[in-house]
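One structure is given here, and the rest of the page talks about it.
A single protein chain has been omitted from the complex, and every remaining protein chain is retained in its original position.
Residue numbering begins at 1 within each chain, and the chains themselves are lettered A, B and C in the order written.
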Amino acid sequence: MNKIPVAILGATGLVGQRFITLLHNHLWFEIAELAASDNSVGKKYGDAAKWQLPFEIPESLAEMTVLPCDPERVQAPLVFSALPTDIAGELEVAFAKRGAIVSSNASPHRMDADVPLVIPEVNPEHLALAEIQKQKYASDGFIICNGNCTTIHLALGLAPLHKRFGLKKVIVTSMQALSGAGYPGVPSLDIIDNVVPYIGGEEEKVEIETVKFLGEYKNGVVAFAPIRVSAHCNRVATRDGHLETVSVEFADKPSAGDIIAAFDEFRGLPQELNLPLAPNRPTVYRREKDRPQVKLDRDVEKGMATIIGRLRECNVLDYKFVLLGHNTLRGAAGATVLNAELLYAQGLLNNVGQSVRQIVG
Amino acid sequence: MNKIPVAILGATGLVGQRFITLLHNHLWFEIAELAASDNSVGKKYGDAAKWQLPFEIPESLAEMTVLPCDPERVQAPLVFSALPTDIAGELEVAFAKRGAIVSSNASPHRMDADVPLVIPEVNPEHLALAEIQKQKYASDGFIICNGNCTTIHLALGLAPLHKRFGLKKVIVTSMQALSGAGYPGVPSLDIIDNVVPYIGGEEEKVEIETVKFLGEYKNGVVAFAPIRVSAHCNRVATRDGHLETVSVEFADKPSAGDIIAAFDEFRGLPQELNLPLAPNRPTVYRREKDRPQVKLDRDVEKGMATIIGRLRECNVLDYKFVLLGHNTLRGAAGATVLNAELLYAQGLLNNVGQSVRQIVG
Amino acid sequence: MNKIPVAILGATGLVGQRFITLLHNHLWFEIAELAASDNSVGKKYGDAAKWQLPFEIPESLAEMTVLPCDPERVQAPLVFSALPTDIAGELEVAFAKRGAIVSSNASPHRMDADVPLVIPEVNPEHLALAEIQKQKYASDGFIICNGNCTTIHLALGLAPLHKRFGLKKVIVTSMQALSGAGYPGVPSLDIIDNVVPYIGGEEEKVEIETVKFLGEYKNGVVAFAPIRVSAHCNRVATRDGHLETVSVEFADKPSAGDIIAAFDEFRGLPQELNLPLAPNRPTVYRREKDRPQVKLDRDVEKGMATIIGRLRECNVLDYKFVLLGHNTLRGAAGATVLNAELLYAQGLLNNVGQSVRQIVG
Partner (left out) sequence: MNKIPVAILGATGLVGQRFITLLHNHLWFEIAELAASDNSVGKKYGDAAKWQLPFEIPESLAEMTVLPCDPERVQAPLVFSALPTDIAGELEVAFAKRGAIVSSNASPHRMDADVPLVIPEVNPEHLALAEIQKQKYASDGFIICNGNCTTIHLALGLAPLHKRFGLKKVIVTSMQALSGAGYPGVPSLDIIDNVVPYIGGEEEKVEIETVKFLGEYKNGVVAFAPIRVSAHCNRVATRDGHLETVSVEFADKPSAGDIIAAFDEFRGLPQELNLPLAPNRPTVYRREKDRPQVKLDRDVEKGMATIIGRLRECNVLDYKFVLLGHNTLRGAAGATVLNAELLYAQGLLNNVGQSVRQIVG
C-alpha cells in the first residue's frame, strides 16, 4: 500500500520533533517534507533542529533539507502544523486554499465556527464542519484542530462523565510541565524552587475550548455545552505531563461507583477503528490513594491516555478528582496525528490518497 | 527587664530550628531549655541537630545539652512545641497539667473544643478558651495551637473577606513546599520532575481548621463559620512557600475593588500591639499579572505575611485569586511564636513571668 | 529450551526493581523467587515494593509472594543480589556454600582476592577466580561481583585506552544521580538547589575497584593495574545517570585521533557472544561540543553503554574528557545480569542448568 505523503510545518520545535517520532515509520503516512522558519530553511534537518528527545533523530530525516512554510513550496496533501501562533492563522488558511488538509496543533483557528476542534473519542461528529470550509475555500482543503494541551486532557477526562450524567460546573487548577511552553520556553531561573501561577491566555483557552469539545453538532453548527468552567493555570518544574485538580457538579449527582465505571468503560471511535495511535483505554482510573503522579503515569498508554485518580466528594461542588496527561503527546503532537488518523479511517483522505499516489509513487 | 525563659520541644527538627532562630535574641523570651527525642538527649544541640538553615547555629545554643521531652525535666513556664504528631497529644497535656503554657505547632489538639486555635490577626478572642483548660487541668497551664501551614495562609487570606463581606464557599488547590513535610521528609526521587497530588490528612485539616479560625467565640464555645471549604493538596518541588489557588463565593458579591481594598487595609491586634514578629501588613495584595511567585514573594514581611494576587472573576463561584505564604515561618514556627507574643502582650503570661524570674534570675 | 530459574535477593529496592524488568521475559533466565527484608516477607511483591519505574510491574510478578533472604528458603541455583551492604557479606557466602551462583551488585566481596570483579567487555578472564571459591566453599557455588556504579562506567571508559596505550594516572570528578543512593535515599531538601560534595565510601571504591577491573589475572591472582586513580565524588539533582569529568596520563601519549578510534572500535566478549543485554557499542564517542548530557544520553544502547565526549588536551595530565553512564542499568542491575549472561554463555551455568530443570520443569 502506498502511504500518504505528509509535511510537517514548524518541524524544528518541540512539538515538531514529536511529530517526527510519531510519523516516522507510520502505518499510513510518510514524512515527505519538513518546513520551518527562515533561519532553518535550506539546512539539513539534523543541523537545524536542536533535538530534545532522548533518542537519535531518524537518520533519513536528519538528512532532509528544510523547506520554507510556504504553500507553494510544500506540496504534501496532508500537513501537520506546529506553527507558532502569530503566523499559523494566515498560513494554515493558505494551505487549505491550495487544497491541503491541515491537521493543526496551533491555536488561532480552534474557535472558528467552521473549524472542527476534535478529540476523536469525544466529538468525531464535529468533523462535518469541514464541508463548510471546503466550500468557503473552494478547494478540497480544510483545517482541523486539536485543543490546548491542558484542555485536551480535561475534556477527555470530563467526556465520560458528561456523556453519561451531564455536567454543569467545573473548577480546575492545572500544574503544567515545562515542555508546554516550547523551547527555549521557561528560563530555568524562573522555575527552579518556584511555581508561576500565570500562563498567558491559558485559562481562557481551557474555559472556552472545553465547552466546544463537549458541545453538540447540529446542522452545521456546534452548540457549546452548557457547562461553566473556571480554570487556574500554573507552571511547575516538571519536564512533561500536566496534572490537574478538578471539582465538578452534575445536573444529577451520580454515585462514585458510577463515575469510576464511566472512566473504566469509556471507549470511542479510535478504539473501534483501531487507529494506530489510539490508546486501548483513553481514560485510565487508578485506585491508589496517591496517583496519578506526573513521573509515574504520564507515559501510560504511550502518553495517549488521560489518567484519573482520587475521586472523592467535594464540599462545594459534587465530586473532586485528579487528572494527568502527557502534554506533548496526547496533549499536542499525538492529538494532531490521531485526528489525521481519524480522517484517514473515515475516508476523508481518500481523494488525497489518490492524488498523492501520483506524487509519491 | 527579665525575659521569660522558654523551652523548645522537638528542637532538632525543621520547625524546631526555626524556633531557635526566631527566639534567639527575642525581645521578651529567652531560650532556657532544648528538648528532643531519645537519640538526641544528652548530646550538645549542635551535634544533635542536622542544621538545615543557611546560617550558623547561634553558638550559645549549639553548646546547650538536649533534654528529654519530659515535663518533670523541662522546667520553663512557656513551652514551644514542635513535637511529632504521635506523641504531641499526650505530652502537651502533661506539660499543661504541670502548669506550663504550651504554644504548639502540633496538630493533635487543634480541634479540641477547649483549645484556642489562633491567628492573632484573625481570632484573638478565641484565647478565652484557655480558661476552660486551666480549670480542667487545675493548673495555670494550657495549650494554644496554631493551624496547619496551608490553613494558616488560607485563613489569613480569607479573613479580610469574610469579616467584611461574608464567605459561603471556598475551593482551594495547594502546591506545597518540601519543608512542610519536615526532614528527611520527601525523598528526592519522589519529587524531582514530579508532582504528588496527595498529602495524608492535609485536605481534612484545611477544610476543618479554616472554619474554626473564622468561627465565632461566644460563652466558652467556638461556633464554626458557615463556610463550605473544599481542598485539593499537592506536593511540588519547592523548598519553602505554599502557593494556593482559591475560588470563593460570597453571601453578597462585592466589587473587585472592595476586595482588594480589604486585603490592602487588613490589620489586627498584632499590628496594634506592635508585636515583635508581627508583619506591618498581614495580607499583601500584588498588582502584577504573574504574582505572587514562590521564590520572589515568600520572604516578604520576613515570611510573616500572606501574599495575594491575580484577583479575577470566577465562572463558577464569584471570584478567584492566588495566595502564597511561607510555610515554616507564618505557616509554622512564626505562628507559634506570634501566638506566644500575643499571650505576653495580653498579660496572659504575667504570673508566669514572675514565677519565672525566680528560676532564671 | 528450559530457562534457568533465578532468585532476586533484595527484590523490593531500586536495583531489585531493575532486576525485575531486565529478567522478566529474559531469553535464558526465569524469575522463580523474590526475596526481601522481614517487613516484606509473606506479602505479595506488588504490595511489598514501592514501585518506582514509569511502567507497571509485570502482573505475574506482582502476585508472587516475597520470601526471606535465606539460603534454605530460596532454592534457585542462580541468585541476583541487590542486598544491602550490611548483610550482603555474610548472606552471599551462605548462598555460595549451599551451591548457588551469586551474581552480586553488593559491595562487600568486590575486593576479595578470590572474587571476580567483572565487566564482561573488560576483564572476563578474571572469572577464573571462581574456581578458588568453589574449592573454599566445597560446593558448585561462588560469588561474582560487578563494581560500584561510578566505577563501572569509569573502568569501561578507561579500558579501551588502557588496553591500547597504557594508562598511568587518572583524576575523576563525578556528578552522581539520586537513584545511586537507593530509595528513600537522598532527602529532597538536601539536594534541590544544592550539590553535596561527599558520598560516604564512594571515592575509595572508585580508586580501588578501577585498578582491580583493569588488573591482570595470572595463576589465580589478579595483579592491580599500576594506575594511580584519584576521585572526587559529588551528588547532584539528577534522577539517573552519573556524569564524570576525567583527566588521564599515559605511559606513552597517543594522538587524539587514536584515542577516539579506541573508543569507537572497542568491543568485547559480550558483543562477540551476542549476549542478550550486551550493547552494540560498549563505548560510544560523541562528536558534539556539549555532549554527553545526562538526560539526552543516559539511555543510549538501553543504558548499557558508556558515553564519552569532549576529548581535549589537559594542561596538567595528557588528555581530558567527559564520560556518562546509566547508574542503575550498566552501573548496577544491568551489570549484574550481563555478568550472569557471560557465565551462561561461557558454560559456567551448565550443571546449574540441569539441576535446575528438575526444579522448574
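Everything below uses one rule, namely that a contact is a pair of C-beta atoms (placed from the backbone, for glycine too) under 8 Å apart; a residue touches a chain by one contact, two chains touch by 3 or more.
Just so we're clear, the structure is a prediction, and the values are computed from it rather than from any experiment.
K.L.:
Counting contacts across the entire complex, name the shown chains the missing chain touches.
P.N.:
When the full complex is considered, the omitted chain touches A, B, C.
K.L.:
In the whole complex, not just what's shown, which of A:58, A:89, A:166 or A:185 touches the removed chain?
P.N.:
If we include the chain that is not displayed, A:185 is the one touching it.
K.L.:
Any idea which of C:21, C:173, C:271 or C:346 touches the chain not displayed?
P.N.:
Answer from the full complex: C:173 touches the omitted chain.
K.L.:
Which is it among C:98, C:134, C:164 or C:295 that touches the chain not included here?
P.N.:
The single option touching the absent chain is C:295.
K.L.:
Across the whole complex, list the residues on subunit C that are touched by the chain not included here.
P.N.:
Looking at subunit C, the ones touching the missing chain are residues 169-171, 173, 175, 193-198, 207, 228-230, 232, 234, 236-239, 243, 245, 247, 289-296, 309-310, 314-317, 320, 322.
K.L.:
Please output the residues of subunit A touching the missing chain, sorted low to high.
P.N.:
Per the touch rule, subunit A residues meeting the hidden chain are 14, 52, 178-179, 183-193, 237, 239.
K.L.:
Quickly run down the residues of subunit B that touch the omitted chain.
P.N.:
52, 54-55, 192-193, 295-299
Heads up, the rule we're going with is that only the chains that are shown with their structure count from here on.
K.L.:
Once you find the CA centre of subunit A and the CA centre of subunit C, what distance in Å lies between them?
P.N.:
Spacing between the chain centres: roughly 41 Å.
K.L.:
Hey, how far is the Cα centre of subunit B from the one of subunit C, in Å?
P.N.:
It comes to 48 Å between the two C-alpha centres.
K.L.:
Between subunit A and subunit B, what is the separation of their C-alpha centroids in Å?
P.N.:
Chain centroid spacing, subunit A to subunit B, equals 44 Å.
K.L.:
What are the residues of subunit C that contact at least two other chains?
P.N.:
52, 192-193
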